[in-house]
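Yeah, one chain of the complex is gone here, protein chain that is, but the others are all in their spots.
== chain A ==
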């Protein structure tokens, strides 16, 4: 039987190599020519892509004999598709930038080149210079697979001009969920500037001209509030087997989240979100607050009509944040590993992080740069950039199991129906559990 399987596998490899790609091929060392272009696969908003171009240009200026070619994907899913197909085709980009929540499926398949030996030999990179929470998020079975460029947490972006116009108190550190709700209710306004109850917008009544807050119905937005309330989202963060949103603390956080729409109407309806996403709504002055990570900063810096800033997340029982971190990963099958490492070293070094931090895209993973004027300088908004740094001691990472992308996709659909359609909370929690259990069962773990 084993022999039969081996023969079948061999036949398949031959067939695949002849037609689709070189999945069974040995990619060898891939040292390559250091002066050959390094392909870096990224995705993001136009402003984010401009930030990466700035970094690549700075690298080429510093090293005229070396070039970096950005391969731009449309979105995260497009990036995953491009990466997987290019690896299967035997022509992967040398580097790709990926969030820790999604690299597990490539790590488990041994598609990422471990960087430990190169880090040890490097005179430019000292792991002690970087925030451990971000570094640890990219450790897979004891090996450092990728190096993080940023260590963002979730924050509350708010339209300061609008708050001042309506005389509503600005969000302050230590504010609670109830404070968020009160503030969002006070900021939900009609076109004449009067406070309006957004739930009436369903059907016959007037729609709010400004909504109090925007929040995406997803597990990554819910998790920090569950943790803050003393709950957990999975049974075992190291080796999760199920979601635990049925616990009282998690349930309360989930109920409060969906009540933002269902009971208070302070978040836009699904119809409104489909018409104009929350980020655009905020940039157009029609959303008073938005819960988002640092990545929104690059887009919001193009805002000229009003002043905006950031505040920490509201707290239930204890402060808690969620890690948002992207890292440079080197593909095992890349042709030009030495050149890729040269760029990676530059991008992660203090010099490289200063350049990308100045574009607004990152909260630098390099601690000295994060605490320097390159990040904290008041030249460009947000004025309270330190909010991102203050949150780092309390941020937690989500599980990096190999099936996490599927888990996020499944849960976001269920949470979307909970927030916008008003599905019963018991059904929501049951569906979340039932539909993710098989995915956890299929997962492989980083430890």
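By our rule, contacts are C-beta pairs under 8 Å (C-beta built on N, C-alpha and C of every residue); 3 or more make two chains touch, one makes a residue touch a chain; residues count from 1.
Assume contacts and distances are computed from a predicted model.
When the listed names "sn-glycerol-3-phosphate transport system permease protein UgpA", "RNA polymerase sigma factor", "Aspartyl/glutamyl-tRNA(Asn/Gln) amidotransferase subunit C" or "Carbohydrate ABC transporter membrane protein 1 (CUT1 family)" are checked against UniProt, the chain not shown comes out as "Carbohydrate ABC transporter membrane protein 1 (CUT1 family)".
Considering A:276, A:307 or A:390, the position touching the chain not shown turns out to be A:276 (whole complex).
For the chain missing from the display, the contacting residue among A:56, A:133, A:168 or A:414 is A:414, taking the whole complex into account. Set against the missing chain, the residues A:228, A:244, A:325 or A:403 yield one that touches it, A:403. Residue-level contact of chain A with the missing chain is found at 4-5, 8-9, 12-13, 15-16, 18-21, 23-24, 77, 80-81, 84-85, 87-88, 105-106, 109-111, 203-207, 270-272, 274-276, 403, 405-406, 409, 412-414, 416-417, 420, 435.
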